[in-house]
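Here the complex is missing one protein chain, while the rest keep their positions.
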Amino acid sequence: MSKPNIQLDSHGRLKHFLTIDGLKREMLTEILDTAESFTGVSERVVKKVPLLRGKTICNLFFENSTRTRTTFEVAAKRLSADVLNLNVSTSSTTKGETLLDTLRNLEAMHVDMFVIRHSDSGAAHFFATHAAPHISVINAGDGQHAHPTQAMLDMFTIRRHKEEFTGLRVAIVGDVLHSRVARSQILALNTLGTSEVRVIAPRTLLPPDPRTLGVHIFHDLEEGIRDVDVVIMLRLQKERMTGALLPSEHEYFQLYGLTEKRLKAAKPDAIVMHPGPINRGVEMDSQVADGPRSVILQQVSFGIAVRMAVMSMTMGTQAQGAAAR
Amino acid sequence: MNDDKIYMQAEAINELIGEMTQAIKTRLEVQQIKDPVMIGIHTGGVWLAERLHKLLGIKQPLGTLDISFYRDDFTRIGMNPKVKPSQIPFELEDRHIILVDDVLQTGRTIRAAMNEIFDYGRPASITLATLVERSGRELPIQPSVVGVRPPLTSEQQITLTGPDPLKLIIGTSKQETRGTS
Partner (left out) sequence: MNAPNSTSILGGRLIDPASGIDSVTDIFIHNGKILAIGEPPEGFTAHHTIDASGQIVCPGLVDLSARMREPGQEHIATIASETALAARSGITTLCCPPDTDPVIDTPAVVTLLLRRAKRSARARLLPIGAMTQQLAGEHLSEMVALKRAGCVAMSNGYAPLANTLVERRALEYAATFGITAILRPEDRHLRNNGYAHEGPVSARLGLPGIPEAAESVAVARDLALAEHTGCRIHFHLLSSGTAARMIEQAQQQRLQVSANVAAHQLHLTEMDIEDFDSNCHLNPPLRSLADREALRAALAKGVIGAICSDHQPLKADAKEAPFPSTATGMAGLQTLLPLTLKLVDEGVLGLSEAIARITCGPADMLGLPYGRLQPGSSADICIFDPHRHWVLKREEMPSSGRNTPFIGWEFQGQVTHTLFEGRIVFHSDSTTQA
């Protein structure tokens, strides 16, 4: 643990945003507070602030995700940055150009920030370690490792509805083992002082000893969501059936699908979240997804403000006189 | 911080605010402005604007601006970690705006504030009121209403502390004000 956190600059400010791991509560709160200020921008006549005028942000997506890429693009444009979108299929890089070559080529185009999504855990760290010193890197999802902006927009949504994290009981339901979103959410919830984080899943979808992540384990949905304030449903990938981790979607929904009836076990004012896109009838039924407790669409719009906050905070460390304050 | 001096106490400041209120009223009458709105600039400008807003009996709620996103020194000093949301709880299209700040020095804050205002809509006019006007202008910006014009050297910094009681402090150390007013 003596290694310096590569996400922070020499003044302890956020230079890259790669993972929640190793960040202090004050830093996460600063992200949420800054995001709060950006929410207003989207409601104005001119939905833009001039903060990152003249900067070039490169969305480098090695995995397809129109949704995530779009929110990063909107966020960058609302900060007046120029945006370069590159979809690089992983196969083309494995054939010829290495990731390092790709990075060097883009650096030569004077990119100021990379937003990177890649199927390898650690890809964003790799970029941050090898990029030129003035460049910031934001992780938009790397393998099964982390998806910190998604986690922060979830924290933002929770804080909007519940104000304080202390005293909250939050349940995360589903495929924690393969989920970078869950990993980042758990770290963020714990760092922000959430009283109890629960994960609810069969053992095939949990890491070998999930307690090391700082969570309580439940295998029964109704027991697990009893008296919780927030229910976070995770997306279930179809591959989990072919990989012999689950017998069928049908059985999964029978055991872990969220229904109005089951949701009654949670607190009456509990909110339901999902990082999207939802498999209706697998993770939850439509009644819940579209019901009054669901805050799923708010998550999407808050996502822009949170990404604006992270982009402007990390780009701010490129200032020459960064110590000035 | 050690050689800071109090330049003005709360009572004196309140007197200045009273005078500023009169000056604003007169100006509004001359210009035949009936229904102005008021916007204060974070942080000191908002403290001041809260008082002026009350004294002038302005009907629309007070607007507040945090100009962090419009600063021209972002590339030099980075993001302000204590940024607050701007709140303009009214349509400002074609409205007459009284813009309030604590100290006018370089004029850069006012430029940033005007840029931000125009991103909310096109106002009919902007009147600038500041508690302190001092030397050091770097942009062609002048206030219409001023509380006090203290003679200061370029090393001296004047800041408003508050919100209650308000005090004007003069320091000589080149300390950590965020940017320049």
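Every chain is named by a letter (A and B) in the order it is written, and numbering of its residues begins at 1.
One rule holds for everything that comes next: a contact is a pair of C-beta atoms (placed from the backbone, for glycine too) under 8 Å apart; a residue touches a chain by one contact, two chains touch by 3 or more.
As the structure is a prediction and not an experimental result, all values here were calculated from the model.
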Shown chains that the omitted chain touches within the full complex = A
Per the whole complex, from A:R13, A:R78 or A:H145 the residue touching the absent chain is A:H145
Thinking of the whole complex, not just what is shown, which of A:H125, A:R198, A:H274 or A:R307 touches the missing chain?
-> A:H125
Among A:L8, A:V74, A:V88 or A:L213, residue touching the chain not depicted | A:L213
Provide the residue numbers of chain A that touch the chain removed from this figure.
-> 3, 6, 21, 94, 98-100, 118, 120-123, 125-126, 130, 142-146, 180, 183, 207-210, 212-213
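Keep this in mind: only the chains that are shown with their structure count from here on.
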Note: in the complex, chain B contacts chain A through residues 66, 68-70, 74-79, 81-87, 93, 115-116, 118-121, 176, 178
Within the complex, chain B is touched by chain A residues 13, 30, 33-34, 36-41, 44-46, 48-51, 312-313, 315-322, 324-325
